[in-house]
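With one protein chain held back, the other chains of the complex are shown just where they sit.
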Amino acid sequence: MTVIAMKPEYPVTPVAPAQAGSTRIDFGRLMVHAALLAYTALALFPIALILINSVKTRAAIFDDPLALPSMESLTFGGFVKVIDSTNFLHYFGNSLIVTLLALFCIVLFGAMASWALSEYRFMGNRLLTLFLALGIMIPIRLGTVSILELMVRLDLVNTLTALVLVYTAQGLPLAVMILSEFMRQVPAELKDAARCDGVGEVKIFFQVILPLIRPAIATVAVFTMIPAWNDLWFPLILAPSESTRTVTLGVQQFIGQYVTDWNSVLAALSLAVIPMLILYALFSRQLIRGLTAGAVK
Amino acid sequence: MASVSLQALRKSYDGKTDILAGIDLEIAHGEFVVLVGPSGCGKSTLLRMLCGLEEISGGDMLIGDQVVNHLPPAERGIAMVFQSYALYPHMTVYQNMAFGLKVAGKDKAQIRERVERAAATLKIGHLLERLPRELSGGQRQRVAIGRAIVREPRLFLFDEPLSNLDAALRVQTRLEIAKLHRQLDATIVYVTHDQVEAMTLGDKIVVMHEGHIQQAGTPLDLYQQPRNLFVAGFIGSPRMNFMAGSVVSAQAGGVLVQLASGELVRAAVDGSALAAGAAVTLGLRAEHISESDSGSEQFKGEVSVVEHLGEANYIYVSRKGGEDVVIRGDGERHVAIGQSIVFSADSTAFHVFDERGQALRRLRPGNMVSAARSMMRSA
Partner (left out) sequence: MKHAVHTVRPWQLVLFLAPALLVYTLFSAMPLAQTLAQGFFSADENGKAVYAGLENFRTILLDPDWSAGFWNAMVNNARFFAIHMLLQNPIGLALATLFSLKGLRGARTYRTLIFLPTLLSVVIIGFIWQLILSPLWGVGEKLMGFAGLAGLFAPWLGQEETALTTLSIVSVWQYIGMPMMLIYAALLAVPDEIIEAAHVEGAGAMRIFWQIKLPLIYPTLGLVTILTFVANFNAFDLIYSVKGALAGPNYSTDILGTLFYRTFFGYQAQVGNAYLGSAVATLMFLVILAGVGLYFVAVQRRLTRFAL
C-alpha cells in the first residue's frame, strides 16, 4: 500500500552560486594568526636550528648558522662520530625497554588497583586511595637516598630493572587516578550481566573491564612515558653504567665530554630529538587527545 | 514592538547547497509566530539568522523598517531564549538578568528597577540571589525569559524552550508563555518541533521542511486547508489517513475518486484542474470518521489495534487491498480486536492531493459537528 511519495513540489528557482563570500578581511583574525605564527616560530626555531646545523661542517656552523646546508657544507661527520664513540643505538634500546616495560607494569598494576578501589567497598578503601593519591603531589625523588640503598641491598644497581621499578612506582598514583575515573564510567549493567552469568571477579576484570579502558591507556601513556623517557635523575643515580645508560643520560654525558666538538654535539642532540619528532608526527592526535581527556578531571 | 519582514532569504554554508532557500515571510507587530517542522528543516537556522548568530547568504531581513542583515545581534533590538537556557553559571539570577543591561551601559538604579519588575512578572523575585545550579529546570527557564524581558527588545526569539522540561511542566509553561505574550504585547518568533505546541501558541504558524516554507497561516487554516501532503501529515494528531486512488470524474463542485482498494469516494473539493484518470491521494482525519454508516462515504475493515485513552479510542483498522486507517472513536464504547467494522465519513471531510502532492481547495471545510469538537480538543 503506497501513498504517493510526499515530495512537495514548489517552484525550484535555480539558485545562483553564492557570491564569493564577503571577504571582509577580519583585522582581528589577522592579528590572531600573526601572534600564533610568531609564537610557533619561537617554539620551533631552536629545534630547527639544531637540525639544520647538525649536518653542516664546523666552519659553516660558525660562519652562517642560520643558513641551510649547501652542497659544500653538508656533512654527516658529526653523526658518524656520535655513533662510533658511543653506543647510541644501545642507549636508545635501553630507553625503549625501560619506558615500555614501565608502561606495561603501570597499566596492568594500575588497572588492577583502580578496579579494586573503584568497584569494591571494603575497609581501608578510602585510606588506600588517599595513600596512592598522595604520590601524585609528592615527588618520588625525595626518597632517592633510600631507593639507592634499597637497590644496593637488592643488588639492582646498574640494572634496567631498577629503572622500571622506580618509574612504575612514580607513575602508579596518577595512573590509578585516571583509570579509576574511567572505570567508574563503565555501565553497571555490563558488570552485573557478567556476574549474573556466574563469571568470577578476576575473569570480569581481565575479559570485560580491561578491554574497555583502552582509550584511557592513551592518557596514561602520555603522562608516564614522556617523563620516563626524558628523565635524567634516576639513570644518573641508579644506572649510570655504560650497559644500562639511557638516551637522555648518554646524550648528557657525551656532550659533557665533547663540548667543543660542535658538529658532534649538534649531531647528538639531533639524534636524541629525531625519534621523538617521528613518534610525535605519527601519534600527535592520539597524544593530544589523551592529554586533554585526562585533564578534565 | 516591531514587525519583521523576510524577503527571499537564503542561507548556505559552502556556496553550493542551500540550507534555506527563498524564505519570504511577513510578521506583524505583536504577532506570535511559530516556526515548526521536523529536525533539519531549517527552523533553528532561520531563528539564528534572525538573531544574528548566523550570516545571511542572500536576501533581506528587516526588523521594523530597518535592514538588519549586517547588524550584530545587540543592535537589532532582539532578545533570545536558548533551548538550554544558557544562564551564566557563575552569576546569580540577578546578575544574569542584569548582564545585558550592564553591557548597554544602563545605570545601577535603572538596572535594579527593570530586573525587579521582570522578576515580579515571572514570579522569581525570591530567587534573585541564587545561582543557576540551585534552581529547578522550570525556574531556570523563567530566568532565561527574564533575561530577555529586561532588555525590552522589539522582538523575542525562543529556541525550543520547552523541550528540556517534563511533560506536566511543559503544559504549564506553555500557558504562561501565552499569557506573557498578551501581557507584554510582544512580537515573538518561536521555534519548536512539536506541532501541538505550535498550534496552541501561535497566531501564525509557519511549517517548514527541507529549507522551505511549506505553508504559513493560522492554526485553523493549516488544519482545514493544508496546502500539501507534508503539511497535512504534519499537523494533527494522530496523523491524517492517506489513501491512494485515481480520478473517475472531476468538476468544480466535487471529485469522484476510485480508491486502489476499490471503494468509490465522493470528495467535496474543487476538481476543476483535474483530469479523469489522474492519480490522487485522499486524506481523511481520524476525528472526522464515524464508527457507523452514517456518513455518505462508506468503508469497511478489520480492527487490528485499539488504544484506549479514556476520552477516546484510537482504532487501527486494516482494509483488504487498501491502506490501514486510524479512527478516533468514542472512548466509552467497546471495540474488540479482530472485529469487522464499518466506518464512514462525509464527503466534505476529505482532502484531495494531486499527483504532485498539492492540495485541492476544499469546498466546505469545518462544516461538521465533529470538526467543531476536534477544534476544541486541540486548543
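Going in written order, the chains are labelled A and B, and every chain counts its residues from 1.
Just so we're on the same page, contacts are C-beta pairs under 8 Å (C-beta built on N, C-alpha and C of every residue); 3 or more make two chains touch, one makes a residue touch a chain.
No experiment lies behind these values; they were computed from the predicted model shown.
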{"item": "Contact residue for the chain not shown (choose from A:132, A:178 or A:217)", "value": "A:132"}
{"item": "Selected from A:75, A:144 or A:159 as touching the chain missing from the view", "value": "A:144"}
{"item": "Absent-chain contact - pick from B:84, B:272 or B:339", "value": "B:84"}
{"item": "Which residue of A:83, A:97, A:157 or A:273 touches the chain not shown here", "value": "A:273"}
{"item": "Positions on chain A contacted by the hidden chain, ascending", "value": "28-29, 32-33, 35-36, 39-40, 42-44, 46-47, 49-50, 61-62, 65-66, 105, 108-110, 112-113, 115-117, 119-122, 128, 131-132, 134-135, 137-147, 150, 165-166, 168-170, 172-173, 176, 184, 188, 191, 195, 200-202, 205, 226, 229-233, 237, 247-248, 251-252, 255, 262, 265-266, 269, 272-273, 276-277, 280, 284, 288, 291-292, 295-296"}
{"item": "Chain not shown, touching residues in chain B", "value": "51-53, 72-75, 78-80, 82-84, 86-90, 99-100, 103-104, 131-133, 147, 151"}
